[in-house]
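Structure first, commentary second.
A single protein chain has been omitted; all remaining protein chains appear in their positions.
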Amino acid sequence: MNTIGTDFRITLFGSSHGPVVGCTIDGCPPSMSLETGMIEEELILRRPQIGIGTARMERDHLEILSGVREGVTTGAPITITIANMDVDSSKYLRFRTVPRPGHADYPALMKYGESHDISGGGQFSGRMTAAMVAAGAVAKALLATVNVEVGAYTRSIGDVVDGEAHPFGQLVEERRVNAVRAASPETSKRMMKAILAAGEDNDSVGGTVQCECVGLPVGVGEPFFDSVEGEISKMIFSIPGVKGVEFGSGFEAARMKGSEHNDPYSVLEGRLITDTNHHGGVLGGITTGMPLVLRVAFKPTASIGQEQRSVDLGSMSETTLRIEGRHDPCIVPRAVVVVEAVVASVLADLCMRGGFLG
Amino acid sequence: MNTIGTDFRITLFGSSHGPVVGCTIDGCPPSMSLETGMIEEELILRRPQIGIGTARMERDHLEILSGVREGVTTGAPITITIANMDVDSSKYLRFRTVPRPGHADYPALMKYGESHDISGGGQFSGRMTAAMVAAGAVAKALLATVNVEVGAYTRSIGDVVDGEAHPFGQLVEERRVNAVRAASPETSKRMMKAILAAGEDNDSVGGTVQCECVGLPVGVGEPFFDSVEGEISKMIFSIPGVKGVEFGSGFEAARMKGSEHNDPYSVLEGRLITDTNHHGGVLGGITTGMPLVLRVAFKPTASIGQEQRSVDLGSMSETTLRIEGRHDPCIVPRAVVVVEAVVASVLADLCMRGGFLG
Amino acid sequence: MNTIGTDFRITLFGSSHGPVVGCTIDGCPPSMSLETGMIEEELILRRPQIGIGTARMERDHLEILSGVREGVTTGAPITITIANMDVDSSKYLRFRTVPRPGHADYPALMKYGESHDISGGGQFSGRMTAAMVAAGAVAKALLATVNVEVGAYTRSIGDVVDGEAHPFGQLVEERRVNAVRAASPETSKRMMKAILAAGEDNDSVGGTVQCECVGLPVGVGEPFFDSVEGEISKMIFSIPGVKGVEFGSGFEAARMKGSEHNDPYSVLEGRLITDTNHHGGVLGGITTGMPLVLRVAFKPTASIGQEQRSVDLGSMSETTLRIEGRHDPCIVPRAVVVVEAVVASVLADLCMRGGFLG
Partner (left out) sequence: MNTIGTDFRITLFGSSHGPVVGCTIDGCPPSMSLETGMIEEELILRRPQIGIGTARMERDHLEILSGVREGVTTGAPITITIANMDVDSSKYLRFRTVPRPGHADYPALMKYGESHDISGGGQFSGRMTAAMVAAGAVAKALLATVNVEVGAYTRSIGDVVDGEAHPFGQLVEERRVNAVRAASPETSKRMMKAILAAGEDNDSVGGTVQCECVGLPVGVGEPFFDSVEGEISKMIFSIPGVKGVEFGSGFEAARMKGSEHNDPYSVLEGRLITDTNHHGGVLGGITTGMPLVLRVAFKPTASIGQEQRSVDLGSMSETTLRIEGRHDPCIVPRAVVVVEAVVASVLADLCMRGGFLG
């Protein structure tokens, strides 16, 4: 369903080619400053960048319909809508009978039948992530009140991998200034090149996003089931195109020995820390006070300009289709702020549940 | 918290060194056959195997306290308890002040305070997974009524990786007969060797589990948020030691081109299929009818016999600790049936929610 | 919080003096006909009636923002907004320091603090019930697909009590044509008189609503906790002004003997029925197939024109206040369609959960 969260609860609505996408955020405490500009700033990071993005220009006109009075939250649910524009639904007609490979067309048509709104992907569209980013902006504002900060960046595009560690302050700064949301100007250029190359081939390319969170207190997370990793990954998999998520050492941990992987405890300025951070800031589903670190794998954009094999569902005969128009050859740069929004939303919820907020 | 699921709902209780661990399963339809033996058979797969396992012998004496009458479910909640035995709590006393690296001791003590039951890991113990396996046995019985089957195997132990594809029937068979739950006798031997080597070094080793599910109808999953991947991964991260989860091509997708990754549709015996399965049986959070495929990364067992650095929380001074007794040098083989249980539980819930069951 | 329901889930938002009130309905199946007119028709029943209502004229301009395409549901969440108009917030300023007796002002100010939006009652306003009615219209359309129908009427206003039984078809018809939503023209006149008399005294008067539901299958309701009565009454108490709810014989049952109260079973046209309906259509929290019958008690409108004693929260000194403007001397007639909406919404949810719908 379209609602997630316990104490900080988000309900999404809208579809790609309807009048709006939007969200209702329930549980946000009263008296918090919340300006339209704070949300717009986040939405800008999600917009396609000239040269590498889709041709669809979204101005992201947003409205706060409830829950905020004179720039301050009232304690009532906050509803935000973002208008859809520049919509041409006609070219989606064919996909009702010939589903696009890699898209949700086929299972969605089987589940929702004739009435499924396939235009622009309907409820399965990446457009829904604009509403997630709006909710994330509220979550970030809330976390900021207790000095918790979330920052993500593009860690890899195809074979271009940024394996370096980046100081948190620097990655947050840098990822706002380059179009691929990379953590350094050097990798930014190489990633840009990989994306443009894919686009020139009428192809697309995947990548990974790394997300970090600093300032979390010890003890966030509600095991057994509502662990930090479990709650985050549940929502992360709602982002279209995600194929995997890992925390700390992640899949690399499977190749390690316990003597390497265990992070020894030591004391720094009177505070307990771990010398390494293979655990990624969570043990037993609860934060340890070390930075939370996770990585998310995105598949290459499913919409590509090349001819692809599919099946006509009416006649159940094999056929081919070509998706027209320009498409993002890589969604990863735009997904960076979406991953941030998800992580912020989940942490806001878990911080509220644990009594660390509000 | 300790309840998960919407229509097929599991509540866990108990702790490692209390009288029992157990679960209550709510929503299981009436008139389903459920014998104690079916649950015991699954629990056997979770037991430590001679030579590689822990010395703690758990006979897993189980009782069905409610919801079943004369081997048939009544529609009322099913409560199952598994008695704990062979318990020596004294050796855990020290960890109340000197937390074990890689364990939940430190954040749990900070969150729950003095009263946290640290013995055997308390509520964070791998022992809780016995209750998950019991719930999973009920879920499997339920899925079997619509011919859905779940099977997992050890895909890697440290550097020993089984990259082969295995026919589903074969892997299900094979993983029951060898101690490491590998999909073939050859890899089984090499994995066993890796585990024994780690044990001889007073060390431990990680690994990965691959899980597959066949027979699923098209349309299971309740997006936007209650996607198949999201629901599964949320519960997967409750299993102690999990660091990552990926579906279909997973993290490999991040390196691929769209033209490689998109699975073309074709027709086989009048049914729509995809020629490849990079999508892993899910698109847009909904099953496509192709086999569901996922992989889970486990870190090396945190309890190792070597001396480790930690901190005395009382004096906030650095110290060392050595964990006594024998410990599983690798939990992966025992986790295979736990992953199956989780996947079965989540799919039972989503199948019920989608009207495919009960 | 502002979300209710499991399979048919409603999220409310907005406030009395913000731009809109609205709701998102999640879980409504695809392919159902849903026209704006169907919702407007219900909203008309909630409007103040000339002569007895408030002077605030609400045209209830509504918009369906998502989930409906060309008059048919798509399976995606349905978001409906109803614009607020004719708003004068200035007169509410005083209530921030001098709370109105019988209103939520005092506890809301204590809970949400300075930022609480007190204008028009904010989130506690009867205006929120417009959004409930909109959601109820969707629920009614859904129930109609399986021939379940909900109808309510004003059973009493002050001392004017309509103790008669009314054939369902007749009460549904009649309650739409008279301004007090009574089940017969005679009582309508006497109730109207009671309301006008209260208004002339600058006073208000309470009353009760009776709601019935016919066509329900046997077996709706999900005990132990999610009983028909429990689910309905939870949502009923969200309607401002409700003080009690009873099913079937209700409080009268407390005075009865078992031999009178037990409804004997008999057979009518091959179907099991009960000869009487003291149980009100529910036993053990599950529907029996007999008409569901409930009654809801409403207190007199809290806003009255007479001077009332209150306290200035700033100086903590006793004072008086007089609420200006015209107010509904009785909300009961307008609450009739709200009670219907609530009962329809809950039954739609329980019917979906029980597999009777969609």
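Going in written order, the chains are labelled A, B and C, and every chain counts its residues from 1.
We take it that a contact is a pair of C-beta atoms (placed from the backbone, for glycine too) under 8 Å apart; a residue touches a chain by one contact, two chains touch by 3 or more.
Not measured: the values here are computed from a predicted model.
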Touching residue (missing chain; options C:N178, C:N277 or C:S310): C:S310
Touching residue (missing chain; options C:T3, C:T73 or C:S188): C:T3
Missing-chain contacts mapped onto chain B: 1-3, 9, 11-15, 18-22, 24, 26-27, 30-31, 65-67, 69, 72-79, 81, 111-117, 122-123
Interface residues of chain C (partner: the chain not displayed): 1-4, 12, 99, 101-104, 106-108, 110-111, 123-124, 128, 156, 158-159, 198, 201, 203-208, 218-219, 221-227, 229-231, 233-238, 240, 242-251, 253-267, 270, 272, 274-275, 278-280, 283-289, 297-304, 306, 308-311, 313, 316-318, 354
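As a working rule, only the chains that are shown with their structure count from here on.
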For chain A paired with chain B, centre-to-centre distance based on mean C-alpha positions, whole Å: 26
Inter-chain centre distance, chain B versus chain C - centres from mean C-alpha coordinates, in Å: 46
